[in-house]
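Below: the structure, in structure tokens.
In this view, the complex is presented without one of its protein chains, the others remaining in place.
And then chain A:
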Amino acid sequence: MSANDLQPAVVYQAPGDIDPMQEENDNNEEETYEVDIDIFDLETYANNYSGLARIYRLMYIADHSSKLRPDALRLAISHIITTMNTNLYQVLHQKLQQFQGNLLPDVTGANNVDVAPLTYNASWVETTTQKASIKLEKLDSDLKNYKSNSIKESIRRGHNEIGDHHVSCGDLIEATKSYSKARDYCTSSYHVISMCLNIIKVGIYLQNWSHVENYIIKAETTPDYTENPDILKNYSSTLKCLAGLADLANRKYKSAAHNFLRANLDHCNSTEVMTTNDVAIYGGLCALATFNRLELQNNIICNNSFKSFLELEPEIRDAIFKFYESKYEVCLTILNKRKPSLLLDMFIGSHIKQLYSNIRSKAMIQYFTPYDSADMRKMALCFNTSLPDLEDELMKLIIDGHIKARIDSINKILFAKHTDKRVETFQKALCMAEQYSKQMHILILRSQLIKHQTNEKNSERRNNTGKINIDFVKRTG
């Protein structure tokens, strides 16, 4: 494949691949929302990540917060210049210009000075495009060389280098192809796992979660993976975190929590996707939203390895502990404080609403469990809401069957409802009997119909044979 063939393809694929947000919107998985945030240290945030993660996260922030948009875009562009991703550079510049165009009347002179160094650099685009194609050509010819010498290790490395180059150019689909070509030349389980990791990382940014899951399974079923403690130690944390991320994206919060909780701080260092702080946040929130008290106790509070993660995010740790201590008010306040910054996270941002409402409902359910009747005024204080809102929330929980209770709306008291098992059983049994006899009835009628239809067929056959005979007589006659 020559560089000239490849270059137009990259341009063509660019709009769909580069902007993961757009793809997600197409799948209707994501609601667009706007985050209103005042203080957010973009620089430090961006420096926590490397490679693709840095650019994509900044882009996510730019898409979801108009206040941070210009800064985020500028930062992202400054990072892109270090790569060879000319398409993304153009796209982001366009966005920035659009945004500035909209704001121009309000923008003061000071801001214009800021913008000045970031004018569109056409010569950079040109030279980088050229450089990229030259590099690709070189890598291709290298690979051909390796192949003619048939040294497996070199071929594998060659494919990986081409893959890395594609990533740098932003062409993730081609990158996946190159990485998976390396598969036939893997000689050790280390190679297999690193091949899988390469593909998974690219898959995450393509939002191709089924692909990600497949390769996680592939990596974990590599023959040496479970037997060799070194490999296990090195990779298991990363793989678990990635699996958790895939589960999170598929809204399987509970298994996501379990996966995150199995990570180990010492061997978790994939800044290309997420930081250890992220693991603590993702794991903590998923666990809080889905675990019951016992599970919280066993899996988080008594989990020493995850504790070290939580130490990085003291707020999340406090929220979990306060929740466990039934101090829901404190817990919910802490979580609400963190909400804006969490909404700007590209992986968990779209799930925050769901997770928070889960946590809230769970808190209410737990709050009421020990009581036979509860004063809703106190409850409203505890959950920081007004009485009518609390009543609505409780109503939804009762209708969905999460709380077995009834509301005394006049005296504002919540009463537990005790179901009569005997009545329930009677009702179920009678219902079953009714259904069963109905089905029998239909079966009998159907057998009758079949009988009459076969009769029909038989008589038709008889008529047909009659006709044939007549024809026969006529002909012979």
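Quick note on the criterion: a contact is a pair of C-beta atoms (placed from the backbone, for glycine too) under 8 Å apart; a residue touches a chain by one contact, two chains touch by 3 or more; residues count from 1.
The criterion applied here is as follows: contacts and distances are computed from a predicted model.
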Response to the item:
Looking only at "Translation initiation factor eIF2B subunit delta", "Cullin-3", "Glutamyl-tRNA(Gln) amidotransferase subunit A, mitochondrial" or "COP9 signalosome complex subunit 3", the name UniProt gives the absent chain is "COP9 signalosome complex subunit 3"
Practice prompt. Have a look at A:Ile217, A:Leu381 or A:Leu443 and name the one touching the chain we're not showing.
Written response: A:Leu443
Response to the item:
chain A positions in touch with the non-displayed chain are 394-395, 398-399, 406-410, 415, 420, 422-423, 426-427, 430, 433, 437-456, 458-459, 462
